[in-house]
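Right, I'll just put the structure down here and ask away after.
Note that one protein chain of the assembly has been removed; the remaining protein chains are unaltered in position.
The block that comes next holds chain A.
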Amino acid sequence: MSTPVSTTPSAPPAANGPSGTAAVPPRSSQRDGGNSSLGTFGVKSGLAQMLKGGVIMDVVNAEQARIAEEAGACAVMALERVPADIRAEGGVSRMSDPAMIKSIVDAVTIPVMAKVRIGHFVEAQILQSIGIDYIDESEVLTPADEEHHINKHNFKVPFVCGARNLGEALRRISEGAAFIRTKGEAGTGNVVEAVRHQRSVMSEIRKASVMNEEELYAYAKDIQAPFHLLKEAARLKRLPVVNFAAGGIATPADAALMMQLGCDGVFVGSGIFHSGDPAKRARAIVQAVTHFNNPKVLAEVSEDLGAPMVGLTIDSNLKGGRLASRGW
């Protein structure tokens, strides 16, 4: 599979950003005679680093995007239906109408993200061409490929991908993802799966961090992860890219819980605009992510938020099925 983008894939991330004082790798220059480099892994993962400590909110129109921006969202995710509605309505879920995404881009100054189906690299080419800031290759939409994910190195626009465990996260990073989120169980308002995924990633990293090289080789085979990325995660004692929580976060306490479990920020999907007072809840979750270690502030911001979204129990009867199992 090839995409008509001329950037070369960059090396997987070292530590937390671009390659320091080393010369910038040769890349397509922006202009004749210029020597700047577009779409390096450094600027891709760098934007995720700028989003840290922030909340990324799902919005379905320009009006919601403005509410999110005023409430302090660090970015918005533009989509036609929030996950709770995708669950309720069923059917095949696809990339949103580019006109609708552009109307959101025009409405706000913060970064705008949009979702593509797993493996659907043409949807990604379309979103890159309209100048979207980040692409989510998301299990919330119906997968377009049941074996392959998008080769994300081929794009100038950066990608975020979901993961349930360390192996899955490192496979996505090796494909070029510059940003990882837990999958959680989107559209349920139930944080239990996001907790499971974050705990699993952190516990596997802790395990790897005390292994010697022989053990790391065996462990890399075991969790189906590229050895060099596993070694990097073990050395850093964290994922080598920014890691947000997503899927089922509905309250300020949920958001602070995920932050205390080691996430760098949170995505809130249906939890805001399916609640009684979206603007107030959005602002409270933004504050909860900043002051996640301060129970006094958390108590203040949790007061009088109105009705939260209706939550779903995650069992075999879950309407719309388990989305987190999509992705390979």
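Convention: contacts are C-beta pairs under 8 Å (C-beta built on N, C-alpha and C of every residue); 3 or more make two chains touch, one makes a residue touch a chain; residues count from 1.
To be clear about the criterion, contacts and distances are computed from a predicted model.
K.L.:
Look at the options "Elongator complex protein 6", "Cytoplasmic tRNA 2-thiolation protein 2", "SNO glutamine amidotransferase" or "Transcription initiation factor TFIID subunit 8" and return the one that UniProt uses as the protein name of the missing chain.
P.N.:
"SNO glutamine amidotransferase"
K.L.:
One chain isn't shown here. Among A:Ala73, A:Leu141, A:Val201 or A:Ile285, which residue touches it?
P.N.:
The missing chain is touched by A:Ala73.
K.L.:
List every residue of chain A that touches the chain not included in the displayed model.
P.N.:
15-24, 30-31, 33-40, 42-43, 46-47, 49-54, 66, 69-75, 105, 107-111, 128, 131-134, 156-158, 283, 286-287, 289-291, 294
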